[in-house]
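The structure follows.
Note that this complex is displayed minus one protein chain, with the remaining chains in position.
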Amino acid sequence: MEKSLSWREFIITRLIQASGYSAILFVGLIFFFLLREGLPALSEVDASSLLNIRWYPLESHVGILPLISGSLVVTLGAALIAVPFGIGTAVYISEIAPRWMREILKPLVELLGGLPSVVLGFLGILVLAPFLRVFLNLPTGLTALTGSLLLGGIAVPTVVSVAEDALDSVPRAYREGAWALGATKWQTIWRVTLPAAKSGVLTAVMLGVGRAIGETMTVMMVTGNAPVLATGLGSLFSPVRTMTATIAAEMGEVANGSTHYHVLFFIGMVLFIISLVVNIIASSVVFRAKKRAERILS
Amino acid sequence: MMTKFLSRNRHTVQRLGFIAITMVVIVTIIPIIGTIVFILVKGGSAISLEFLSGFPHDGMRAGGILPAIIGTLYLTLGTAVFSVPLGIAAAIYLSEYAKDNQVTRLIRLAIINLAGIPSVVYGLFGLGLFVLFLKFGTSILAASLTLSIMTLPVIISTAEEALRAVPQSFRTVSISLGATRWQTISRIILKEALPGILTGVILGLERAAGETAPILFTGAAFFLPRLPHSVFDATMALPYHLFVISTQVPEMPIQIQYGTALVLLVFVLTMNVIATVIRSRARARRQW
Partner (left out) sequence: MVDKIIIENLSLQYSDGTESLRNVSMGIRQNAVTVLFGPAGGGKSTLLRCLNRLNDLTEVKASSGRILIDGENILDPKTDVIALRRKVGMVFARPVPLPMSIRENIIYGLELAGEKRKSKLDEAVERSLKLSAVWDEVKDRLNDPAVALSGGQQQRVCLARVLALQPEIILLDEPTSGLDPISTGKVEGALLELKKEFTVILVPHSVQQAARTADHAAFFLTGELIEYGDGKTLFTNPKQKKTEDYIMGRFG
């Protein structure tokens, strides 16, 4: 009996270990398949035409600059919304709100994170876009700004939850020290708590931005899908097209193995690398901050 | 510094600051509640037995959305079949077995990265690996597998947190009574961590149920006049259907659009509420 027990234990342990390692495997597989289908694009079209400013694959114009600029404009707009609102809400929840309020706000913000992006896109088309068109007197309501507003909302839960964690982990003694010196709650938040949680808040912003760059359905539905090179903040008020939306809109219609197909995978590769970089930097910021906290406390 | 702290206006500043930040919170919260209420109100009138149990006809401009509802159920279950055991096992590895070394750090980094990869990139990956390379075709199987990998980081991280919250002393005592590591986990740790794990699982599946981009090229069908017969069939799904009828079908009756959005929202919100309830009830009951 003991023998069979130890065999079972051995096999289960190995299975569990393999499951743990599988995360590495999946990231590897994802990268491998993006490379496998995306790299051929580089031999089929030369780099200069990839960096062209025209995206019109039907006539073999596959410049991805307009798409990159579209993603940047929309994301930048989203960040301008998500950062103040996200951090403001996080500060409110962790520093100001009474307990009962916190118990209501936290699940509510989580709920926002759970809303399907198509539902937000759908409301964007029906409610937000017509409103913005009339309000700002634009030819169309389907603009980068519409996308930014919705994306900002989508990024808020990420920013709130990470930033709130960071604020929460600031030792109480810091705040009490400031109060003892006669600082108001408000001064304490600005001069003590937020600076102490700086790196965590930074991580929150980065992860929020990462979330925004990767969002697909909402932007595809509300940004008007015009692959025009965005040149300035003025582009906020005109239709644009992001990298994610391009893949989602066109992948269904291309022939497998065609140049267009490979270029779409190439764009996916670029997105993958962006998210990899953002996340690695974000997690190393947190890591370093933890190290420092440990040093201070020990 | 001191003089600033002591300045006379600081209480006015504080009051203004609190007002400003409260406004920020209100502006954040109102749209959330607004969205939900708006869709509940607008979509409510579309809901009927026929709508929930009928097939679409007249180019989807009439009839019901049964195939989309069933499809989303299938995809959610399919995702659960793969991601729940794998995710929990990975969480067990990280919380109970892994040593603090280079490999473990790499696993954690991989999980963080999985969580950050854009959903449409998961779609590309699913297309490349499951649809084309493994030749599953555009199918429930391929879409579920794609969604599973996307859901994995959510399940792993919440389950790991739940496992770690179980007091260390239970492990020590169990081992000291002659239990093996796995006996300790299966008889005590998993049971105690169950509510937390369940919360994570539901939140992960909630995300999978609402996603469109990963299934666009891996399993979603524009229109199917029947229910899928096997895991190798493509399927309609609520989020994709909403996308289709709100952007791809001209002269689509607005009622059906709101109705579909409502059903999707209820599907997702129900999961969210269940998760929240499980979590808060477990917290209240916990004896350690």
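A and B are the chain letters, set down in written order, and residue numbers restart from 1 in every chain.
To be clear about the criterion, a residue touches a chain if its C-beta (ideal position, glycine included) is under 8 Å from a C-beta of that chain, and two chains touch if they have at least 3 such contacts.
If you're wondering where the values come from, they're calculated on a predicted model, not measured in any experiment.
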Query raised in the report: Which listed residue, B:134, B:175, B:254 or B:273, touches the chain dropped from view?
Result: B:175
**Report entry** Which residue of B:81, B:106 or B:188 touches the chain not shown here
**Finding:** B:188
Query raised in the report: Mind pulling the chain B residues that touch the left-out chain?
Result: 99, 167, 169-180, 183, 187-188, 191-192, 287-288
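Following the convention adopted for this analysis, only the chains that are shown with their structure count from here on.
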Query raised in the report: At what distance in angstrom does the C-alpha mean of chain B lie from that of chain A?
Result: 16
Query raised in the report: Mind pulling up the chain A residues that touch chain B in the complex?
Result: 5-6, 8-9, 12-13, 15-17, 19-24, 26-27, 29-30, 33-34, 36-37, 84-85, 88-89, 91-92, 96, 105, 107-112, 114-123, 125-127, 153, 156, 181-187, 207, 210-211, 213-217, 221, 244, 247-248, 251-252, 256, 264-265, 268, 271-272, 275-276, 278-280, 282-283
**Report entry** Footprint of chain A on chain B - complex, ascending
**Finding:** 2, 5-6, 10-11, 13-14, 17-18, 21-22, 24-25, 27-29, 31-33, 35-36, 38-39, 85-86, 89-90, 92-94, 96-98, 103, 106-125, 127-129, 132-133, 149, 152-153, 156, 180-182, 203, 206-207, 209-213, 216-217, 239-240, 242-243, 246-247, 254, 257, 261, 264-265, 268-269, 271-272, 276
